[in-house]
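Yeah, one chain of the complex is gone here, protein chain that is, but the others are all in their spots.
And now, chain A:
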Amino acid sequence: MTADSTPALAKSADARPGSGPAAAAGPEPGARPGTRGPRARNLRAYLQYAAAKIVGAAVSLFAVLVTSFFLFRLIPSDPVKQMTGGRRVSTQQLAALRHQYGLDQPMWKQFTSYIGDALSGDFGISYQYHTPVIDKITGALPATLLLTGTAYVLYSALGIWLGTRSGWRSGSRSDRFHTAFALTLYSVPSFWLGLLLIIVFAVGIGPIPGMFPTGGLEQGGLHGFSYVVDVAHHMVLPVVTLVAVGYAQTLLVMRSSLLDEMGSDYLTTARAKGLRDDLVRRRHAVPNALLPTFTLMFVNLGHVVAGQILVETVFSWPGLGGLFYQALSVPDLPLVQGLFFVFATAVILANTLADILYPLLDPRVGR
């Protein structure tokens, strides 16, 4: 039996990440490798598909921009009063503040100037920090990316690895253990787990010494390598918290999609060829089962930017999640709007990226 006469094998090969749209032409009936026509046609189709997705994303982004303006004006609040923080302020001063922040303008005027400014990247001045919103966001973004990005990479990898093992040996003791353990952690509130980790591993309890800092990103005053190590040291507990509550999702999706593939003919064929079990799993089952997991990973990728409000709060991490909480509690409208837009943009971009990359992973998409 040759590879050409084994459609299931061809499928598994095509699904390999990085095989590209050109490779996707492979199994198409009548396609001859090396002929220009179908390749060009496929490329054109793909570009059209990608363009449609990008236009769709742009429309969504504009809708988000409009929504962000009106959504937060539904919360009854008096920004000027909040700005003055309960201090004594004269009527003239209140009027001056209203004028300074454009709050004395009619709503439509505020809206048009907001859209105009936002399109040029200006989200206004934060009410409470007296700083351009964009500076506050870019200031807190690296901390969030560092924390949630690291956790994202770790919980995705852990979820895929354990999900694969669980799915491949479904029903086994280790499967039951891992699934139950992951689900238990998944249902634990992250702030509670975080506090628990602080008490056990930061403060120390019984024979366990306090090994990690109780909060923050750094102790300050360090440079170079010791700064990097210090930040890594501060990251351990929040990352562990995020990974612990986060990996179950990937694990379950990976496990169930692997289970879906388990009965497939191409796996029987692979086994019939005499491939070791490990190899069957790694080269044939997993690449196909990865597709739904990739979808989930892209969805999660969008949320990396939004940070984790609760975990960032418990560990006093100076990221966007904490900033959003502070902005909402005032409410600091320009900051809330800016953050909402950035969060929504991240999700839209991640989804668009998923849409664009998906045909490269799965040739059935985008045809």
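By our rule, a residue touches a chain if its C-beta (ideal position, glycine included) is under 8 Å from a C-beta of that chain, and two chains touch if they have at least 3 such contacts; residues count from 1.
We take it that contacts and distances are computed from a predicted model.
This complex has a chain not shown, and the name its UniProt record holds, of "Corrinoid protein of di/trimethylamine methyltransferase", "Carbon-monoxide dehydrogenase medium subunit", "ABC transporter substrate-binding protein" or "Cell division protein FtsK", is "ABC transporter substrate-binding protein".
Annotation: of A:118, A:140, A:162 or A:360, A:140 touches the absent chain (contact as defined above).
Per the touch definition above, the residue from A:39, A:73 or A:282 contacting the chain not shown is A:282. Checked against the hidden chain, the listed residues A:57, A:80 or A:243 yield one contact partner: A:80. One of A:106, A:171 or A:274 touches the chain omitted from the figure, and that residue is A:274.
Panel shows chain A; residues 2-4, 6, 9-10, 13, 16-17, 26, 75-78, 80-82, 84-91, 93-94, 96-97, 100, 125, 128-132, 138-143, 145-146, 149-150, 153-154, 157, 191, 195, 198-199, 202-204, 210-223, 226-233, 236, 273-276, 278-279, 282-283, 287, 312-316, 318, 322-323, 326, 329, 331 of it touch the chain omitted from the view.
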